[in-house]
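Before we start, here is the structure in question, set down as structure tokens.
All protein chains of the complex are present and in place, except for one that has been dropped.
Letters A and B name the chains as they come in the text, with residue numbers starting at 1 for each one.
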Amino acid sequence: MKQFLSVHDVQDIDALIQRALSYKADPWKDQHLGKNKRVGLLFLNPSLRTRLSTQIAARYLGMEVIVFNVDKEGWALEFEEGAIMSGNTSEHVKDAAPILGKYFDILCIRTFPTLVNKEEDYSELYIRQFAKYAGVPVVSLESATLHPLQSLTDLITMHEFWPNSKARPKVVLTWAPHVKPLPQCVANSFAQWVNAWGKAEFVITHPEDYELDETFTRGASITYDQNEALRDADFVYVKNWSTYRDYGKIYSNDPAWMLTEDKLSLTRNARVMHCLPVRRNVELSDEILDGPHSIVTHQAANRVWAAQAVFSEILQHL
Amino acid sequence: MKQFLSVHDVQDIDALIQRALSYKADPWKDQHLGKNKRVGLLFLNPSLRTRLSTQIAARYLGMEVIVFNVDKEGWALEFEEGAIMSGNTSEHVKDAAPILGKYFDILCIRTFPTLVNKEEDYSELYIRQFAKYAGVPVVSLESATLHPLQSLTDLITMHEFWPNSKARPKVVLTWAPHVKPLPQCVANSFAQWVNAWGKAEFVITHPEDYELDETFTRGASITYDQNEALRDADFVYVKNWSTYRDYGKIYSNDPAWMLTEDKLSLTRNARVMHCLPVRRNVELSDEILDGPHSIVTHQAANRVWAAQAVFSEILQHL
Partner (left out) sequence: MKQFLSVHDVQDIDALIQRALSYKADPWKDQHLGKNKRVGLLFLNPSLRTRLSTQIAARYLGMEVIVFNVDKEGWALEFEEGAIMSGNTSEHVKDAAPILGKYFDILCIRTFPTLVNKEEDYSELYIRQFAKYAGVPVVSLESATLHPLQSLTDLITMHEFWPNSKARPKVVLTWAPHVKPLPQCVANSFAQWVNAWGKAEFVITHPEDYELDETFTRGASITYDQNEALRDADFVYVKNWSTYRDYGKIYSNDPAWMLTEDKLSLTRNARVMHCLPVRRNVELSDEILDGPHSIVTHQAANRVWAAQAVFSEILQHL
């Protein structure tokens, strides 16, 4: 693996899942693989789980880790080619990235979308500029439109709860209400990975106007009827996102879309997933999060093994 | 030791002091005790000495350390059970703590009081919620009402300066002026530990209206007469705190309460202690801080050994 920006950088999804699970069984088994290697974790936006799990994964492989919160400890970066930098940005990615590439063997970066300029966000300008100029493998810790480490984690988790079955599980991605306009990253990326995996019956449900980019959803069934979607589901993935077409808006925020025990009774005792952080009693009810169907903590713990598997594949080709 | 939130978590104070001093004599002697263990240091409020000394102590025991400034790098946490999270908090401690418990073997947390809501502060809601949901040992790096690592440090320091004596030292905790309303934590905790230790004649002195919670002070003599308190003292602990009864206020801020050389002449050549940071020439005069009676730097350096002793006891039961 030369970089990790999306599922397209993965040759064999199932092999990557197996590698992650082998680390879960024995985290320290490759603790010499990253000896004398150094990974930089750059955050242009804040992070809890991603920062901690990635840092832990790198240490299991014996790598040095340096975390750098660019937004707080550094300064505003410029990403436009040819910019006359007389404004607020004080360093161009063309100058910053090559030096980071000299300092680190692997560079991990989190960027966020503007939610204002769709073309800019969906061009993934920021992370692509880093990947272009760094000269070392770049790993996405979530970018403007995708969150591949989260999606790999999600597949690992579903694999664990659906191990030897021959029947394909029914996987439902359901939109949920929220109080702020959120990126489409997690939903886009989940759709992209489940479709590429090809081992599930995949349904996406959301209110009208919340259609996602077809680039990622193609292959899934899409319906506005949440109840119909939930029927006989084996996994329910709950997530809010803002509108994609008329970009970055909240059109309707109907509380009836919150997942509750009542709705869950339509499923086949489905496991409930969420990438966290979750707004309790807005996206998901307390009764579900505190009940037996929720696997969100289990899922978040798997973030470590996803990151470790990705680092491991990259290190083998350094 | 299963957690370290107050003196009540300590079975044998003297043994803990001895353990700390054994690390002071030979910091690296147990450097394999924490091998492959990981401690998380979460700060909901900023810290200098506590952060550094705890991090250093953990490394002496061979543990991995990750520092996380939740207030700056993360987001606002919700602590109320049953909250409908449509406001400013973006993650519930019920979701954050269990995941941190998956990521870390020991979790250290600093929280601060509101100084507005006495019931909430004195219920220690924040740190107790973490301890309840983390599933791993929680160590207080200062909470709303207590600061046990500081108090352990204080006893270690007094023990060093009063080693073989059979007579009990006279220990005076004296209120001092300040410019901001401060928590009662250090004073509460010092009182709680000195009383539990039982090896000192213990006097607390402060202006009227600055009474502390009797839960912690019971056993000490309390007087409004600073001069009387200081007479023949062996140790003088200087600290400001805001009012407890009419909560979080500054009633009087009489500069005459600042400790000076004149007042110190009433004592038996007392050693002067302070937890730092100290407002020079407000709480304590330059002449004392720069003179031979001050042991504040010595005391602050002991923070490392206090933390190391606590980690060591916890690691032995992991």
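Structure notes:
Everything below uses one rule, namely that a residue touches a chain if its C-beta (ideal position, glycine included) is under 8 Å from a C-beta of that chain, and two chains touch if they have at least 3 such contacts.
Quantities reported herein were computed from a predicted structural model and do not represent experimental measurements.
Note that of A:P98, A:P181 or A:P207, the residue touching the chain absent from this view is A:P98. Considering the complete assembly, chain A touches the hidden chain via residues 36, 38, 40, 64, 66, 68, 70, 72-75, 78, 82-87, 90-92, 94-96, 98-100, 102-103.
Mapped onto chain B, the footprint of the missing chain covers residues 28, 43, 46-49, 51-53, 55-56, 59, 69, 72, 179, 276-282, 286, 289-290, 296-297, 300-301, 304.
Heads up, the rule we're going with is that only the chains that are shown with their structure count from here on.
Centres computed as Cα averages put chain A at a distance of 40 Å from chain B.
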